[in-house]
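Removed from the display is one protein chain of the complex; every other protein chain stays in position.
For clarity, chains are labelled A, B, C, D and E in written order, and residue numbers in each chain start from 1.
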Amino acid sequence: MLINLINPNTSSSMTHCIGNAAQAVAAPDTQLRCVHPETGVASIEGYLDELVAATGVVEQVCQGEAAGCQAHIIACFGDPGLDAAREVAQAPVIGIAEAAMHTATLLGHRFSVVTSLCRTVAMTEHLLVKYGMEHQCSSVRAVDIAVLDLHNPESDAYRRILEACHKAVQQDKADAIVLGCAGMADLQKNLTHALGIPVIDGVASALGLAEMLIRCGLSTGKQGSYAPPLTKVYSGWARSLRR
Amino acid sequence: MLINLINPNTSSSMTHCIGNAAQAVAAPDTQLRCVHPETGVASIEGYLDELVAATGVVEQVCQGEAAGCQAHIIACFGDPGLDAAREVAQAPVIGIAEAAMHTATLLGHRFSVVTSLCRTVAMTEHLLVKYGMEHQCSSVRAVDIAVLDLHNPESDAYRRILEACHKAVQQDKADAIVLGCAGMADLQKNLTHALGIPVIDGVASALGLAEMLIRCGLSTGKQGSYAPPLTKVYSGWARSLRR
Amino acid sequence: MLINLINPNTSSSMTHCIGNAAQAVAAPDTQLRCVHPETGVASIEGYLDELVAATGVVEQVCQGEAAGCQAHIIACFGDPGLDAAREVAQAPVIGIAEAAMHTATLLGHRFSVVTSLCRTVAMTEHLLVKYGMEHQCSSVRAVDIAVLDLHNPESDAYRRILEACHKAVQQDKADAIVLGCAGMADLQKNLTHALGIPVIDGVASALGLAEMLIRCGLSTGKQGSYAPPLTKVYSGWARSLRR
Amino acid sequence: MLINLINPNTSSSMTHCIGNAAQAVAAPDTQLRCVHPETGVASIEGYLDELVAATGVVEQVCQGEAAGCQAHIIACFGDPGLDAAREVAQAPVIGIAEAAMHTATLLGHRFSVVTSLCRTVAMTEHLLVKYGMEHQCSSVRAVDIAVLDLHNPESDAYRRILEACHKAVQQDKADAIVLGCAGMADLQKNLTHALGIPVIDGVASALGLAEMLIRCGLSTGKQGSYAPPLTKVYSGWARSLRR
Amino acid sequence: MLINLINPNTSSSMTHCIGNAAQAVAAPDTQLRCVHPETGVASIEGYLDELVAATGVVEQVCQGEAAGCQAHIIACFGDPGLDAAREVAQAPVIGIAEAAMHTATLLGHRFSVVTSLCRTVAMTEHLLVKYGMEHQCSSVRAVDIAVLDLHNPESDAYRRILEACHKAVQQDKADAIVLGCAGMADLQKNLTHALGIPVIDGVASALGLAEMLIRCGLSTGKQGSYAPPLTKVYSGWARSLRR
Partner (left out) sequence: MLINLINPNTSSSMTHCIGNAAQAVAAPDTQLRCVHPETGVASIEGYLDELVAATGVVEQVCQGEAAGCQAHIIACFGDPGLDAAREVAQAPVIGIAEAAMHTATLLGHRFSVVTSLCRTVAMTEHLLVKYGMEHQCSSVRAVDIAVLDLHNPESDAYRRILEACHKAVQQDKADAIVLGCAGMADLQKNLTHALGIPVIDGVASALGLAEMLIRCGLSTGKQGSYAPPLTKVYSGWARSLRR
């Protein structure tokens, strides 16, 4: 199974971190294509960032399809470009936010999302409504650390994330934690040990879901809402989005 | 009052039609900047189209801000790029789908949306959920005519739209009709006469809402979810999106 | 454009204050008919007050229709008599609560309502459900000051309202504030300056929405839920409600 | 137990019919005060009718309290004046719409409402949302017969109501029927026999709920949303509403 | 009227306490069959406990039907076995959780549930969603006392429950309290006096609802979702569940 693991931002170090998280849980017969868009934005912390990243996602989905990938993963917690990617691709597409949220509902009554910057909380809340998860999510907590500072020791990220998780458990009655940023994937193990409850990294979940879909022979329904884009000419930079 | 009326696709004829619809209802002291993106896609009928159009919307919002516009209107029923535009702009931004839906709730118990292609119904349903309008919307009906065929006499568009409206009234108990495509703006008058119930064109509604916000001195809250994009470098074509 | 601005209570000073708030944002071609019912209740702070006020609203809507008004505004945050007024009037009718809430959704991800007495919070929550605004409203906060004391310096109203707004922003993550009482209209400017986020007075919003509807030639759908009242005899005081 | 059974309209024949329906199911120790307002409207088929009727309900609640009633029933399916009555009364107040809907949820997975005029469907739908019953209600069907024609043999009411019930069972999968008008109370028995599923008349249900509340010593919570009206002067006809 | 009052656990003392609570509010013509399953579990504080108790409920419903009971009450706040009991019985079945919640909505804008162990909060939240009560419930608070310790003076149960009720009123704006455990029935009177707002014991409410259904001649709809179990052979211990 060849799976296209797309980091929607342009940071090689994050692509590496995401690849590691996926590799650690991959099935023996799974191969990964770990990529990021050639150009775009180094981290995704707002609606404009998401918009730019989404075009990069589509570009990488197209390249992945050409390379024979059997599933695509969008490894940014806002699931940027998910609908467009489903429209473009023959193979199934999974966002790590939806992957993590669906996984969380299998493990407890309510989950909390712990994310990076406060300004992204609304984006997560939009997804919760879109995915029908309002009842299952008890809170979205932000630690207010920029994505690219998560691995900077001065940000004290681990301690502050752990503290937010503790509050989610004690005050919001969360049975499970969803990590709200692909850049937190490498903290999952330590947080799990410290908390004693499931901590869900969407990258790992999405990989498992992709493997499930491939083994089941399932892909996006292409006759209705996600029918292939109509044949039409795009002009300017967008020409590159149509093969 | 200078208002930036953005047609997100690249069809001059639709920009013209949209401009006319807005001009017809504008206040005496309102001036319009009617524009479309320089490059992109000629009509918007899917998620990929929307993604491309959204970048053009951001481009035109930035140009409109530089030109002194006091409000921005996104004149495509999917409201493409709305969140990113709110993040980027100082002036308020209104999508014609939200404008039409909010207006409809002021005029009846339930409204129906009548739109162009079936494949866009799901996009409208996403917006209904996002805007909290599920209870107020009784149905979304599509006539399955491509946007650019709406003004082609062979498409028989007026008759088919009227028929869909009649079904919405009789079968779905709609008190009002929302036109689900900016390209239907010029049909609003005739449909109103034929149906005897309010038929809402989002372009006209959005213009009125923009005037209202300007007169009230209101704009997007910029301290939380729609704070300006963080300072960061975009690479590739996206460089043009950061001033 | 002649717009019927109805203060549903019988306080001339509030009618004056509401008239000023509307006049300050009116279009050049807008004329106001600022009125209140001849009899009724001096302030509206409960369900019985609302019921009495609603009959006064209907009375003033009828008089306004006779006077040639092209739209009616119900300037009390509970929107008393809104459904009955829509049924009775040919011209469109707007309540200031719905006006403010719809406006708020154009300006931020979530808004908070700051209102007068605690006992009216449930009334606002009923409206939030009726209007489909539960997801968009982050909190309803009351300062527990009676409506007629808002302008009494001893009530310390401005400071207490500002404090509630600050809590709404910091604790409830509101992007915008909706003023939950027509009597707060004159505080809107100072609160906006102090808070730096949009503060929405429903009177001003409703006036803009009324102008929008008039310019667009839209009014209540009169074939279904808001069809004119059936011909029947009312007895007692209610005779005055049927022309 | 003395229970105040209020017909909100001024039709003596309906008061009689409602009284019979209640008497037929009353406990041995229950006494009824069957009344209607002295003035108002002969049948309730719209928002204005409801508003007028609501003031009559408050009047009769006050008189009933003075007469020692231990509970009040509002016997019109729109529950007109329910919130105001709860505010005014010390004893509990029950509307027949809420009574019938709550009862229906005890008897099946989904119920349908069968009501008189189409124009009242929206009023019922408002109540369904307010009472949290959307999931439990499968449809609201109207037979388009005016309330006062229900007992006119020429209206063919029984046959048309039975037909609507059959459609509710077969097409909408209703497990139970809620009669959407107090004037249908005397059809309940025959419909039950003909359909073989529970048919719920809100008058009977409300009486049972009132008896339950009295026996349990329960009444409206008077410290929050339904605290007694504040002391203030009402002018004009409304003076009669304040004791 | 003979009513089957089933304590789903095997504690005779709780059956006694529940019987007393029901007897205190029963109509003069009501007779109770107070029972508990012959085997099962002594208290119900989790999903497995509920499952075991549910089979005991079905057993007692069958015995009650044979004994001529005209209604069945499931006197445990999780309503264990309610759907199966409705399927099995000809007579109507009421759970005390649904009874208490429906009753609470007749008495205030919002209610809070005060329950025993924290681990049961999720079970109550499931019921709130199932019964459509999310909007009407302001909070579920647990005192973390095991069911069988509620009457142990060392548990300090009354004081801790009262404290939770006070928080529900002051912090969560509850107009009424629902007792979240049948074992709290005997505290209802004292709590009511201490709080001055309605405190609802589901056992008493359910008895009143059962009397209402019997007097109205209503029972579960047996043609759809609750049709009698299909004829089939159960093996093992379950054979006893089929007559």
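Throughout what follows, contacts are C-beta pairs under 8 Å (C-beta built on N, C-alpha and C of every residue); 3 or more make two chains touch, one makes a residue touch a chain.
All figures in this text were calculated on a predicted structure; none of them were measured in a lab.
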item: Selected from A:Pro8, A:Pro37, A:Pro80 or A:Gly108 as touching the chain missing from the view; value: A:Gly108
item: Absent-chain contact - pick from E:Leu5, E:Ile73, E:Ala100 or E:Val121; value: E:Val121
item: Touch list for chain A against the chain that is not drawn; value: 25-29, 92, 94, 98, 102-103, 105-110, 131-136, 169, 173-176, 192, 196-198, 200-201, 204-205, 207-209, 211-213, 215-226
item: Chain D residues touching the omitted chain (full complex); value: 109-110, 135, 173
item: Residue ranges of chain E at the interface with the undisplayed chain; value: 10, 38-43, 45-52, 54-55, 58, 81, 83-84, 86-88, 118-119, 121-123, 126, 129-130, 146, 224-227, 229-230, 232-238, 241
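Note that in this section only the chains that are shown with their structure count from here on.
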item: Contact-pair overlap exceeding half with C-D, pair selected from A-E, A-B or B-C; value: A-B
item: Chain A and chain D, separation of their C-alpha mean positions in angstrom; value: 52
item: Centroid distance [mean C-alpha coordinates] between chain E and chain D, Å; value: 27
item: For chain C, residues that touch 2 or more chains besides their own; value: 109-110, 118, 121-122, 126, 129, 134-135, 173, 224-226
